[in-house]
Each structure stands twice: as C-alpha cells, then as structure tokens.
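Note that one protein chain is taken out, while the other chains of the complex remain in position.
The block that comes next holds chain A.
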C-alpha cells in the first residue's frame, strides 16, 4: 500500500507576515481568493440574491409594480392553495407533463445512445444528426412545430391522411393531444440526455459484457443485468435534471398554445407568467415561485434519499 506523506510547512513559515501590507500569508491568500471569485459574488448579489430575498418579501404582499407593496401576510398562499382552481390545474398539468416527459426522454435518450454507441463507419454523422435538434433554439423549434402540426398546411396531418387514411387531430388545439404535442417537441430535442447516456455507456467496462457472454446471456439479459444497473448513476442524474426542467417548462408552451386549449397545457410557469407579467400580480407570482422551489427541492431530496436503494455506484 502506498504511503501518503504529508508535508507540512514549518510554523515559522506560516506565520510569515508580508512586510509591506502587514498581513499574514493566509490572510493574503484568502483575500486573493475572494478577489478572484468577486465577479461571481457581485453578480450573484446584484442579480440573484436581491431578487431571491425580494421574492420572499413580495410573496407576503400585494404588489402591482406601480404602487408600493402592501402587506398581505399569508393571503397569497391561502388563495393559491384553497381558492384558485386555475392554480391547482396548472400544478396538475405540470405533474402530468413531467410524468410523460421525464420517462419518455430517459427512454428515448437511452435507446438512441445505445444505437449510436458503436464504432461503425460514419457513426459521427448519425450522432450529429441526432444531436442537432438540441442546439436548435427553442423558439425556432417551436415555430417549426407550429407549421408541422398545422391541420391544413402542415406536414404531419396530410401525411397521415394520404399515407394511412387517418384523420388526425388538430394537435395543438385538441384537449387530448396538445400536451403530448409539447412533449414531442421536448423529446425531439433529446440530444443532451442522449450524449450523457452515451458517456455513461462508454464508461461501462467491457469485461462485464464478456463475462455475461460467457454466462450465455442474450441481448436483453445483457441490457437488464449489465447495462441498466451500470447506468443507474446516469439515469439518476438525468432523472433529477429532467424533473427540474419539466417543472420549469415555459417557452414552448408560450409559443405553441399559451396554456390552451381549455387550460390543458397551462403549465406552472405559464400560469405564473400570466399572473405576474400579464395581470401584474407580482406578490402572487412570487408566492407561486416559492412554492415551486419547495416542490422541486422536495422531489430532489426524495429522489436523493431513495437513490441508495437503486443507484449502483459499484465499479470493477
């Protein structure tokens, strides 16, 4: 076993003071450290900490931006939880969206990663093609979706009609399909998840597959007993990121449906935007934001707490 030798500086050296400034070496070192992180600290204090603290205060007040905030106590929270049916709808829609999107993204991302996890000739092109949608700006992608799904002049409906004789719905204006249409856009932009899975797949030792082969494991058994267990840390990461992103979905909904039809795509942030920006109920919107933070934090902690039971960090 290798010995670790820790060399300590002599006490006399540590106590050396800088002649010009009169500061100790460690103090000077700390000051330099703070100086280097100062840009981030200043940015955080000015642009994040202030708004975060303001959110706490505003959530307890009525604030329309023009007049000064008026104290409301817990009024915004009680209204939100007990009186506002639209709020409850937005929460339910967001949960539904997450329940569809997160597993879909993980499943599709994993399958695509497995397909491109090969050294075949020209695989780079396939990887590029599958990753490309992820770097298309969301606004452009949403407008593309608007056109593709247009019932009269889009690509999807006439293709379904002409090739399969199916009268397809008006995807973005149909209560049953609008949310799925938004999920489909998100799944199309699966590139980042796919690349993380690809990295995870390439990290699985080849010996495990060789051992499985020797034991006579088939394709599905290799996936079940080698790939998936070894990928659990990657799945765990993608799960947490997926949930956080799903609860914050906004731009696609804003462009594609604005929360319609009949509130079926009124996700949490879209409703928060409506209350805060369109109706100028900034106090109420702040309260909504805090509740969202609490929900995401709780879910993340819950997943972290249960990760011991299903995430496998063992390495050979």
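One rule holds in what follows: contacts are C-beta pairs under 8 Å (C-beta built on N, C-alpha and C of every residue); 3 or more make two chains touch, one makes a residue touch a chain; residues count from 1.
Basically, contacts and distances are computed from a predicted model.
Please identify the absent chain by the protein name in its UniProt record; candidates are "YpiF family protein", "Carbohydrate ABC transporter substrate-binding protein (CUT1 family)", "Chemotaxis protein CheW" or "4-hydroxybutyryl-CoA dehydratase / vinylacetyl-CoA-Delta-isomerase".
"Carbohydrate ABC transporter substrate-binding protein (CUT1 family)"
Decide which residue listed in A:37, A:52 or A:65 touches the omitted chain of the complex.
Only one listed residue reaches the unshown chain, and that is A:65.
Even though one chain is hidden, which residues of chain A still touch it in the full complex?
64-67, 150-153, 167, 169-170, 173-175, 254-255, 257-263, 266, 274, 277-280
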